[in-house]
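To start, the structure under review is shown below, and the notes come after it.
Only a single protein chain was left out; the remaining protein chains are all shown in position.
Chain naming follows the written order as A, B and C, and within any one chain the residues start at number 1.
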Amino acid sequence: MNQAASAEALTLAESTARAMFSRDSAAHALGIQITEIAPGQATLTMTVRPDMLNGHRICHGGMIFLLADTTFAYACNSYNHNAVASACQIDFLVPAHEGDVLEAHAVEQTLSGKTGVYDITVRLAATREAVALFRGKSHRIKGTVIESLHDAGDAAQK
Amino acid sequence: MNQAASAEALTLAESTARAMFSRDSAAHALGIQITEIAPGQATLTMTVRPDMLNGHRICHGGMIFLLADTTFAYACNSYNHNAVASACQIDFLVPAHEGDVLEAHAVEQTLSGKTGVYDITVRLAATREAVALFRGKSHRIKGTVIESLHDAGDAAQK
Amino acid sequence: MNQAASAEALTLAESTARAMFSRDSAAHALGIQITEIAPGQATLTMTVRPDMLNGHRICHGGMIFLLADTTFAYACNSYNHNAVASACQIDFLVPAHEGDVLEAHAVEQTLSGKTGVYDITVRLAATREAVALFRGKSHRIKGTVIESLHDAGDAAQK
Partner (left out) sequence: MNQAASAEALTLAESTARAMFSRDSAAHALGIQITEIAPGQATLTMTVRPDMLNGHRICHGGMIFLLADTTFAYACNSYNHNAVASACQIDFLVPAHEGDVLEAHAVEQTLSGKTGVYDITVRLAATREAVALFRGKSHRIKGTVIESLHDAGDAAQK
């Protein structure tokens, strides 16, 4: 997708990401940052904090999922059409620990009609070792990201 | 599992859950509460907070995953043998909204050798409507939950 | 589903299964047999034949998948609305060998709008040991099983 992306599509992807991110409470709460956006693609990072550890004192798999799922969301919403996850599958390969910087990269495998499939790889930024492989299926719903945010804003002001 | 659980196994499951919960930073950060524990089973609840919403203003799928994954963890660790998730799969059925109380219930489908499969259903507590279906595969690792916590505690004091 | 199924729904499920089975070339090629049908449920059996073995001389995982997937199809089509699989996930627990009789049982976990989720357990008939756990997501498409077969039959005669 990325190679052939027009400047216009790239600008739309970036604007859409900015609009989503401004309201993405969960991403902010987790300290997730966007490092790259393109049509159908996204790269996000998150640092493993003490409050992300589980009872075994390794990073909660759910936190790794959250980073992957968020990256998936930015990739599948990059056309400014609202899309949500209908199903996700994750394989955990190696544990992550407190202080690790995790980098998640999403690529679009297929997008046809309302349905897309995206693969997200979560890596340790320091060593590039794969921590988890995530596959998400997206479903396009009504509305656009940027306009719906305006609408939601209007509604909130009433 | 539950029906045939001896009083001893039930006590062990409860003690193990208490030990895990005392150190489960992620669960505390999300306001997750344990409502029932038995060998191979667990029921946990979580209320959808504003900071759990995504850019579409519905509960982040990753937060629903976190609840399901945490419930899975309590079920598969209930024998006091350390176990971690090796793979998870989730299907999202209907969205959850701010203020919804979500209840996740885990049942053990199979446990053989080091590997188990657990099914977790996340429901809206108010209506019992299923929000998500989660299937997790567990892998037993070295150590026990209660002893490893002691060990970790000792290590931390040094 | 089954408990509350009216006699009418049960009859429809059985008629639908008969109509599907009469045209199910793959099921016949594999020697699959239907042992029970109810609304949202199905039980099918298959005996592992020499031509179902893989290069390791155990039953090809794909053959176990086929049995599970077929059982899924009979369960999700049991309302006489055409439905197809959109995604499937299978965990292989223990190998099956030549001569083993496999029994697959499908239960409906959820059905809402056009989408359903079904869990299929494949067991060794002799010992009831679980061989594989399968989860399938169905999507309702146009047409009904019994009418579409009539239509297809008409078309074939022209």
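Just so we're on the same page, contacts are C-beta pairs under 8 Å (C-beta built on N, C-alpha and C of every residue); 3 or more make two chains touch, one makes a residue touch a chain.
Quick caveat, the model's predicted, so the values are computed rather than measured.
Asker: Specify the residue from the set A:S15, A:T47 or A:Q89 that touches the hidden chain.
Answerer: Reading the full complex, the residue touching the unseen chain is A:Q89.
Asker: Decide which residue listed in A:R23, A:H56 or A:R135 touches the omitted chain of the complex.
Answerer: With A:R23, A:H56 or A:R135 as choices, the missing chain is touched by A:R135.
Asker: Against the chain that's been left off, what residues of chain C make contact? List them.
Answerer: Its contact residues with the unshown chain are 19-21, 23-26, 28-29, 50-58, 60-63, 65-66, 69-70, 73, 77, 82, 84-92, 95, 145, 148-149, 152.
Asker: If the hidden chain were put back, which residues of chain A would touch it?
Answerer: With respect to the unshown chain, the touching residues of chain A are 89, 91, 93-94, 109-110, 112, 115, 117, 119, 121, 130, 133, 135, 137.
Asker: Contacts of chain B with the missing chain: which residues?
Answerer: For chain B, the residues touching the absent chain are 87, 89, 137.
Everything that follows uses one rule, which is that only the chains that are shown with their structure count from here on.
Asker: What are the mutual neighbours of chain B and chain C in this structure?
Answerer: Common neighbours, chain B/chain C: A.
Asker: Given a C-alpha superposition of chain A onto chain B, how large is the rotation in degrees, taken in steps of 5?
Answerer: 180
Asker: Could you please state the distance in Å, as a whole number, between where the Cα atoms of chain B are centred and where those of chain C are centred?
Answerer: 31
Asker: Averaged over CA atoms, how far is the centre of chain A from the centre of chain B? Could you give it in whole Å?
Answerer: 24
Asker: Could you give the separation in Å between the centres of chain A and chain C, each centre being the mean of its C-alpha atoms?
Answerer: Comparing mean C-alpha positions, chain C is 35 Å from chain A.
Asker: Would you give the residues of chain A that are in contact with at least 2 other chains, written as numbers and ranges?
Answerer: 87, 89
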